[in-house]
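Worksheet for the structure shown next.
Every protein chain but one is kept in place in this view of the complex.
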Amino acid sequence: MRVPTLAVLLATLVVMLAAAPGLAPFGDPTAPASGHVAGHYLEHAYHDAHTPNVVTVMIADYRSFDTLGETMVVFAAGLACALMLLPRGRRGRVPRFLHRKVNLIAEVIVRIMLPAVQIFAFYVIFHGHYSPGGGFQGGALLAASILLGRIVLGRSRSQAAFPTALGRPLGAIGFAVFAGIGLVGFAAGGAFLQYDRMPFALPPDMLRNWGILGIELGVAMAVMGTLVSIFDDLSVGGR
Amino acid sequence: MAESALPILILLCFMGGAVAVVLATLRRPAAAWPITMVAIAAAFGFSLRLLATVLDGGAVRHRLGGWAAPIGIELVVDGLGAFVICVVTGIALLVGCYARWAVRREIPERESTFFAMVLVLLLGLSGIVLTGDLFNLYVFFEISSLAAYALIAVGDKRAVVASFRYLVLGTLGASFYLLGIGFLYTLTGTLNMADAATLLPELAANPTLRVSVAMIVTGVGLKMAIFPMQGWLADAYTHASTTTTAIVAPIMTKVSAYTLIRVLGFVYGFDLASGRLPIGTALAWLSAAGIVVGSVMALAQTDVKRMLAYSSVAQVSYIGLGIGLAQPWALVGAVLHVLNHATMKCCLFLVTGTVQLATGGRTLDDYAGLGRRMPWTFGAFTLAALAMIGIPPTGGFFSKWYLTVGALEAGAGGLVVVLVGSGLLTAGYMFRLLERVWARPAPEMVMRPVGAAAIAPIVVLGIAVVVFGVINTWFVTRVIMPSLPGGMGGGVG
Amino acid sequence: MIETLVPRWPYVCTVVLMLVGLYGMLGKQNLVKKLIGLNVFQTAIILFFIVQAYKTGASVPIWDARLGAVADAYVNPIPHGLMLTAIVVSVAITGVALALLIRIHRNFGTLDEPELLDAMKRSP
Partner (left out) sequence: MIDLLIAGLFVFAGVAAVVALVVRDLLAASVALSTFSFIVALLYVVMGAVDVGFNEAVLGAGVTGTLFVVAIFRTRRGSMD
């Protein structure tokens, strides 16, 4: 190991250990971080958005702008891969592991698994209000099912299920859905992403509930489209 | 504090622009540039409007989702923020005008993705400036960095290696920043900047607080290329494509510098940040070292773009020095230098790009006699170069003047020596170049034509360098002083 | 020293993981290894946040009629929400970095730092 590396490692170790005395002990329920804003979230989230999962309310309502930025990060990563690896390869010049002979056992198993994975993914998206999960996890599961198809079922069949050219536009549309839902309340005179100002005849907590579901769908579309497009760019792009 | 929709409108311009570019270019690839320009122009208009609003009525905010501050995220803009956002969008508008010509020549097949990526970069940088939430700032930090990695990778053959190095170090910096706000959060339970600022003074004796300051300064300093973390910058700027360098170099490090001012000045407060751990002094002296190293390295280069990249290290360190001194005049100089350095560095990099695209030349000797072949371009170049050295009445003189006054008032004689000495070094490498440009005979060679749309932004920037120098007192008294942290502006008198 | 560290032992564990990641990023010569180090480092930071959110004996932050809206009954949800974002960011960065690695390999034919420096010297 070279000297500068060792110096950085030692410096980090010393600094991190120097911070220890000011931190709350492990599992301390009275830690300062647990009061203040966190206490407010835990006590009001269900009342505010009619949604039991506090983390979902937090990322999709209280701090939804972070999530919008995060969706932009994913979308930007897709764009970045495209910028670096375009033009994508011509047909027939895909790497060997993507078009070797299809293995019958793998194919049968994957064909049984795929619908299950996709149904589970939709469950994760729509049930994110009540249980762990939401747009990111569901979108990533949908993308994973497509990737599984890409690897096992061969190029032509997996392209028929989800063409490569669809990936990035789907990402853009997902992001637009998210921002568009934010704009509805904004156009009605509220703040950006203020769901309870959306012009529907529902109580505020139900409006937020529906707003959260809408942006989860947008996130899922963006994540699914972008992850598939990143995979396609990495596997066949840039030759 | 007044409510205003302007901050979010600026961000929506860039978000909408990026999505529109991706969707519109599926059918019409030529639509990328016009959409980009409309988005940037609208954002610039909103920024000017925002500056006017803030100067009239004080800071404004926008509560996202309608949630009040520590519960939700809010965008907060004061005089400094409005000033920096105007610099960012203004520079972007000028580079955008230039970009159509350059991108068509350098990377025609990737035009649409490139412009979408530029909008994402601008979204990230504007978000950093506008947000009032520490974690939201991290998200925008990553958006801008991600876009910058991709844009830098589009360049010559070695650009990808430079970009990868930048990615590793940049992610390390962002991670340190995240760790810093993690400590801050465990101490205070909040992520809102204003809320944290009210909670922190009680915790002054806490060792974790000092570690969190150190982590944040290290993380942001890495993005800002403060010595000894400047290694990534020169390669990244040298090998990236013309448009990338012209847009990344002037504004990206400046936005990081502004982040540092905000976190140190407004969240921790300079007194608290420097208590028992001399963060400010360390930053000032490291910046001084960066100024020397950057200037000396610039003197050693023969590749003009690389020379300017090293000079960026030195110039950004001027800003770091002003922040480190935490003295009112020095801060005025630092903020003013954000504007001046952005203007002149943008002008210089646009000229090197134009020369590279028109003649293929990169080294000092390739510039021999070009002054007569491209009089307008090199007229502006000369003004910007004089501003780099710090010759009155250009803007560069005044920002360095305020910095020197600040260093004298703070009693740091050694730093004054560094500031003056670095001016001499800058004069050394700039006059070496200007002598070749103007005093050598014009070369006999065929040059590709340069469009008027490419020359116009360069000339505008060259004039702006002088204008900003002449009207600098307006910036100082109207914009910067009223919004210095902790009522420091009153102390300047 | 020891008496401050023992009650905070999971924090010390995350610091160790952080150092492992940092070593991979700075000490390894292969670029893929650097990237793996980066991933470990980021994961360690996420772990740090989650460790800070933990409360002994508290439930997961999903509202439960039996527990009611009592803040002390649930784990702190804020670091969880923040780290969801951080995980997605780290995956996005990894994707971009891998795209860069493919380009570097195409341009210079290697991903090992010493060979890469040689190849860069040889190419114009």
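As written, the chain order gives the labels A, B and C, with residue 1 at the start of each chain.
Going forward, a contact is a pair of C-beta atoms (placed from the backbone, for glycine too) under 8 Å apart; a residue touches a chain by one contact, two chains touch by 3 or more.
Keep in mind the model is a prediction, meaning the values are calculated, not measured.
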Neighbouring displayed chains - absent chain, whole complex: A, C
Touching the absent chain when the full complex is considered, from C:Leu5, C:Leu47, C:Leu67 or C:Met120: C:Leu47
Chain not shown, touching residues in chain A: 53, 55-56, 95, 97, 124, 132-134, 136-137, 140-141, 143-144, 147, 227, 230-231, 234-235
Interface with the undisplayed chain - residues on chain C: 9-10, 13, 16-17, 20-21, 23-24, 28-30, 32-33, 36-37, 39-40, 43, 46-47, 50-51, 53-55, 58-62, 75, 79-81, 83-84, 87-88, 90-91, 94-95, 98-99, 101-102, 105, 110-112, 114-115
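Just so we're on the same page, only the chains that are shown with their structure count from here on.
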Chain A and chain B: spacing of chain centres that average the CA atoms, whole Å: 31
Interchain centroid distance [CA atoms averaged], chain B/chain C, Å: 28
Euclidean distance of C-alpha centroids - chain A vs chain C, Å: 17
Sequence positions of chain C contacting 2 or more other chains: 52, 78-79, 82, 85, 89, 92-93, 96, 100, 103
Two or more partner chains touched - positions in chain B: 135, 139, 142, 146, 149-150, 153, 160, 185-186, 191
Residue ranges of chain B in contact with chain C within the complex: 135, 139, 142, 146, 149-150, 153, 157-158, 160-161, 163-164, 167-168, 171-172, 175, 178-179, 182, 185-186, 191
Parts of chain A lying in touch with chain B, wherever the complex brings them together: 15-16, 18-24, 31-38, 40-41, 61-66, 69-70, 72-73, 75-77, 79-80, 82-84, 86-87, 168-169, 171-173, 175-176, 179, 183, 185-186, 190-197
Chain B residues touching chain A - in the complex, by the definition given at the top: 5, 8, 12, 15-16, 18-19, 22-23, 26, 62-67, 70-73, 109-110, 113-114, 116-117, 120, 123, 127, 135-136, 139-140, 142-143, 146-147, 149-151, 153-154, 160, 183, 185-191, 206-212, 214-215
